[in-house]
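Sending over a structure as structure tokens; questions will come in a sec.
Our next item is chain A:
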Amino acid sequence: MQLTRRGFFQATALAFAGSMAFELSSQSEALAVPVDAEWKLVNTEEYTNICCYCSGGCGSIVSVRDGEVINVEGDPDHPINEGCLCPKGAAMFQLRNVVDDATGEIIHNPERKTTPMVRRPGATEWEEISWEEAIEGIARKVKDTRDATFVEKEKGVTVNYTPAIGSLGGSQQNSEEEYLILKMMRSLGIVAIDNQARV
Partner candidate 1 sequence: MAEGKAILYDASRCSACKGCQVACKCWNLLPSPMEKNTQAWNGSMQCPPDLDHRTRLIITFDEADNGKKYGINWAFGRRACMHCTDAACVMACPSGCLYHDEETGMVSFDRDKCIGCKYCVSACPFDVPRHIGGNGLFDAGAKINKCTGCIDRIKNGRSPACVTTCQPGALQFGDWEEMLAVAKERVEVLKAKGFESAQVYGEEQVGGTHVLHVLKYPLEQYELPENPQVSPLIGAMNWMKPILGVGAIALVGGLGLSFLTGVGYKRPEMRYDEANHDIINVETGEVVRHIDKEAGER
Partner candidate 2 sequence: MAKRYIQRHSLQTRITHGLVMGSCVWLMISGLFVFVPYFANIGSGGLVQFMRISHRVVGVILIAAPIISAIMAPKGFKEFLGKYFKKWTPEDFEFMKKFVPYMLGPKRVHMPDQDEVKSGQRIADGMLIIGGIMMAVSGVVLWLGLSVFHAPAGVITVMRFVHDLFFLVLVVFVVAHAYLGAGVFQPYRKTKQLMFGNGQVAESDALYHWGFWAREELEKGDNVVER
């Protein structure tokens, strides 16, 4: 039995091919490689990803069956981490799914919040709301705050900024998201834009 990295990659090459093309093709069960009926990852599709902790850029493979994440582990073909992950990276599976200590069942991580919420002024609890309510509420507040504080000119120079709104964060997002957030914030005239690079 030869357990090289290559061997593993060949075994799953088809699955990778599937994951590469996922945006083009519908997710196809046929692309998954059945190995052994008892095998935990039997009939899973595999998608490559990059770790969400330090900036090492370690590759990971997310195995999915029937739309649910079955396993996350290092990508053995990734030249930086060669399949290895630190404790945080190795726990990425648990961001979504955990084994319930009480029942042994695999459940969605109950600590995660998956519904928009609002905490009203003076309230002691959160209130679950719809996305529409959340977006409408925020957009209204943004506009009101911006319009009330907007500075168009300062000493004859067109400055077009508001000092009253700040936006923090971005190192957790993908670059495309960073750009969209940046573009939105800057276009609103926001100066106070910062991210984790500042700490």
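Just so it is clear, a residue touches a chain if its C-beta (ideal position, glycine included) is under 8 Å from a C-beta of that chain, and two chains touch if they have at least 3 such contacts; residues count from 1.
These made the cut because all candidates are chains of the complex that A comes from, given by their letters.
Predicted, not measured: the structure shown is a model, and the values here were computed from it.
**Student:** Every candidate listed belongs to the same complex as chain A; state which one touches it: 1 or 2.
**Tutor:** Here, the candidate touching chain A is 1.
**Student:** Which residues of chain A touch candidate 1 in their complex?
**Tutor:** Residue list for chain A touching candidate 1: 1, 3, 7-8, 11, 35-36, 38-41, 71-74, 76, 81, 83-91, 93-94, 98-102, 104, 106.
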